[in-house]
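Every protein chain of the complex appears in place save one, which is left out.
Letters A, B, C and D mark the chains in the order given here, with residues in each chain numbered from 1 onward.
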Amino acid sequence: MTDWLGPEEWQAVGLSLKVAFWATLGILPLGIFTAHVLARWDFVGKQILNGLVHLPLILPPVVTGYLLLMGFGTRGPLGGLLQEVGIVVAFRWSGAALAAGIMAFPLLVRSIRLSMEAVDPKLEQAAATLGASRFWVFVTVTLPLILPGILAGSVVAFAKAMGEFGATITFVSNIPGQTQTLPLAVYSFLQVPGGEDAAMRLVVVSVVVAMGALVLSEVLARRIARRVAGT
Amino acid sequence: MTDWLGPEEWQAVGLSLKVAFWATLGILPLGIFTAHVLARWDFVGKQILNGLVHLPLILPPVVTGYLLLMGFGTRGPLGGLLQEVGIVVAFRWSGAALAAGIMAFPLLVRSIRLSMEAVDPKLEQAAATLGASRFWVFVTVTLPLILPGILAGSVVAFAKAMGEFGATITFVSNIPGQTQTLPLAVYSFLQVPGGEDAAMRLVVVSVVVAMGALVLSEVLARRIARRVAGT
Amino acid sequence: AALAGSASGQELTVFAAASLKNALHQVAGEYEAQTGTDLHLSFAGSSALARQIQAGAPADVFISAHPAWMDVLAQDGLIVADSRFDLLGNRLVLVAHGVDVKPIEITKDFDLVGHLGDQRLAMALAGAVPAGIYTAAALDWLGQWQDLAPRTAQVGNVRIALALVARGETPFGVVYQSDALAEPGVTAVGLFPLDSHPPIVYPAAALSDDADAERFLMFLQSDTARAAFEAQGFAVLAGE
Amino acid sequence: MSLSVSLRHSLPGFDLDVSFDAPRGLTVLFGASGSGKTTVIEAAAGLLRPDAGRVAAGDHVLFDTDARHWLPPHRRRLGYIFQESRLFPHLTVRQNLLYGHWFAPRSAARGELDRVVEMLGVGHLLTRRPAKLSGGEKQRVAIGRALLASPKLILADEPLAALDEARKAEILPYFERLRDETSVPILYVSHSATEVARLATTVVALEAGKVARQGTAAEVLGDPAFRPGSVRGVGAMLEARVLAHHDDGLSELDAKGARLLVPRVPQAPGQGLRVRIMGQDVTIALSKPENISALNVLAGTVEEVSPGSGPGAVVALNTKAGRVLARVTKRSAAALKLAPGLPCYAIIKTVSIAPQDVGG
Partner (left out) sequence: MSLSVSLRHSLPGFDLDVSFDAPRGLTVLFGASGSGKTTVIEAAAGLLRPDAGRVAAGDHVLFDTDARHWLPPHRRRLGYIFQESRLFPHLTVRQNLLYGHWFAPRSAARGELDRVVEMLGVGHLLTRRPAKLSGGEKQRVAIGRALLASPKLILADEPLAALDEARKAEILPYFERLRDETSVPILYVSHSATEVARLATTVVALEAGKVARQGTAAEVLGDPAFRPGSVRGVGAMLEARVLAHHDDGLSELDAKGARLLVPRVPQAPGQGLRVRIMGQDVTIALSKPENISALNVLAGTVEEVSPGSGPGAVVALNTKAGRVLARVTKRSAAALKLAPGLPCYAIIKTVSIAPQDVGG
């Protein structure tokens, strides 16, 4: 079955997985933190932070990609900064992961935040009376209780990262082996006559991969929920 | 300030709002129902439904648009059906709403589902013992308790619908006044040298609109939450 | 400059308009076989590629679908000025749904509006993507752009415009000749006159004073390359 | 209407196998923590689907696994007072109270709400939401919510545990009225011997998921071997009739010819009632005591002496008024040479007959 896809396509599959995986993993800590801030803190400018988080959802992906290019390109201010510490994202798979991560970020934060808001603050209070500081309350009570939300958010983020197209192609171009993820490969095929079949094969692969992640997460979430609900 | 944007751009703003509004409203009932099915029912093929719901997230938007075209175009099987009851979506703003709605659907369902899973089944049981049938339990207990999640999901869906580009342009093309939403207009501007300024003006408008919706939803959600939490 | 890790000049990155994918893949295969160079081809919209080059993309060669973006890069001093040449040309055709459609001769008297009836004309985004820009010009030349503009269905690229016609969503569409050839569900019923729009050219240029880039640009003008481009329906301008 | 319960259910580490029939009235489920009381109630409510069994209130069969009959909870017409209130957080107290009302086919009169609100003392809370209530207030609202659902079966899981004595004393008569004036069967979980004595028509004692004892309140409470919770709960029950109410706040009762003075009871002269005489409140004397503050002295004979495992013994006395149980030390029993047949006097202080020990 390996010749069902050409080597370049297999490369795109592998790259997509890598990009989506690292994108999801990379935004997870910040996503959890941001969700916590939005769910539990109160400060001036909270709405601004909230808006910023949602920005990638609102902006047409091309615009996000364009802004990323301006900011993180080799000539961009942030790109320059990163370069000084030895990180190059422009036109690398890491840039594709950055774009996918940013596009998936609002979805992750929303999921986690919703779960976090559903955690009974009375349990957190109980933990505090037992000596747990804010940090430990979070680690020992809040975090385990929002695991299903984190899982749900991560899967949605992963799916989004797998499917991200507009921002990626605008930001890091479409370089096979470096930045040509599945959706970009699909796009390339669809641009020329006769590419439909190959495109559909790639679509099938992405759907299968994402569904796999989805089913896995459902099984995990169910196991966690069953534990807690005691049924 | 009206000449900050040309009449065509203002039209795009209005259209985007209309499309995003109806897209969100349109998918809300089905989204709530689907979330309920996924959160509380158990049946063979649940994972398939779950996968279908997430499909628009995974697929490159162009592909989604293309599939919509096949299904809902004037010659498509569903499009034909709709046409017989007098609904034409091809090249109409209603088609743009359909595309935006389908793209936003997984986000809506995820939010609502997460909230629904956080509702204590013991409360629903209590309602049942008091004579409420499954339907009434849902309407009088579950629904009010997941309002924050519905709100959160709706805003994310609205934001996504405001930003949707790939599927829309593929499915209903870019017809000023009918289907040229903000992202399409932005895209057009970005394609030609020197169009950045106009594009950014439109981006600012979408950001302002979406932020407005966001802030509004936060305020509402907070009010609801405060009521229930009693603080 | 080439991609990171290639100090030897054994690698070459080419940014090219997405519509060139099939042809360039063929050409690249030949080139790699002949020279042993590792070619990286990145296909995207010309605007995206041009912006990336402005932002410092590690590309060695750029092939644009429209002169405008090449002009911008030239102004910015990002291309090697004397390496620029017009590589390919294309034609606009009017395509109709179905396989058995009468050919039409497109002259200034051609009543496209009448042919459309109450249906739409599929085309690429006017004023944005190159095909749309050319199409708008051609329709203007017909004197019907004002009437037709609200009756068009403008999509992201020529392929989708073609798909609209193939599926019968619109009876007619305006696309590149190179695209129309391969689509079974449509008939190219008429060729737009060459003077109906600015010449459709795909300019190519090197982005650095790299010998490899020069060599590749030369290769694009070779007979091998010409055959590949022509097989895809392009007119090869260079070398004529 | 009678209540018939038969259940088998296995949980990991816990097996329930309970079966009892109770006549019209209030059935108390009694038993230690973890003995399965809530599990029984949940099965009756339909919130737990037992492995096998049948529950019926009169001819209203809630489920019968043999007949493959299963009414969903909302068709069972229940008034379930949960162990942990379970109020709807998004509804005000008033809306919580009226929730069952929306679904009741024949609606209770409006006056009913006012009466229940008054009894529960939650009138000032009607517009609040549950998060702003104290623990006892929540529990009271939960009681009201169940009672106002016009139920055909009341399930009460320790409804009064969170309340203070004064509040309990106000709510207990309401359950008595429900028991006596309506035909709604009540299944009532309680740890309190007082509540058992006062309310129970039937007592079902559970132990580790099995029925350890079952009988009418009089039977179970009159049995010297029955130790509800602790030995302090031993006490017999006498049937009596109100003779007169006196000005000094005492009521005079006639218990099969014997005269009893108790603190004022609400019943009218001529009405019947039952009085629980706690074993520990009965002193036994061999001669009729004089110049003593206790107003009730019943002549009788010793019927049975059951020494307990501790220092005490339960003495059953046969008096004109009925069987009376007395708890005395083994030392006293020996000193007084108490043995079956010995004539003696039971001294019962009027004040030790608490209002909650006297019930309709």
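Assume a residue touches a chain if its C-beta (ideal position, glycine included) is under 8 Å from a C-beta of that chain, and two chains touch if they have at least 3 such contacts.
Just so it is clear, the structure is predicted and the values come from calculations on it, not from any experiment.
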> Among the chains in view, which touch the chain not shown?
Replying inline: A, D
>> Going by the contact rule already stated, which one of D:28, D:91, D:277 or D:294 would touch the omitted chain in the full complex?
In response: D:294
> In the full complex, which of D:61, D:243, D:299 or D:336 touches the chain missing from this view?
Replying inline: D:336
> In the whole complex, what residues of chain D lie against the chain that is missing from view?
Replying inline: 11-13, 31-34, 38, 83-84, 124, 132, 134-137, 140, 157-158, 161-167, 169, 191, 193, 228-230, 232-233, 246, 248-250, 261, 263-264, 279-281, 283-287, 289-295, 310-312, 326-333, 336, 338, 347, 349-352, 354-355
>> Touching the absent chain: which residues on chain A qualify?
In response: 122-123, 125-134, 136-137, 140-141, 144-145, 227-231
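Just so we're on the same page, only the chains that are shown with their structure count from here on.
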>> Could you work out how far the Cα centre of chain A sits from that of chain C, in whole Å?
In response: 34
>> Just the number, please: Cα centre separation of chain C and chain D in whole Å.
In response: 90
>> If a residue has to touch 2 or more other chains to count, which residues of chain B qualify?
In response: 62, 66, 166, 187, 190, 229
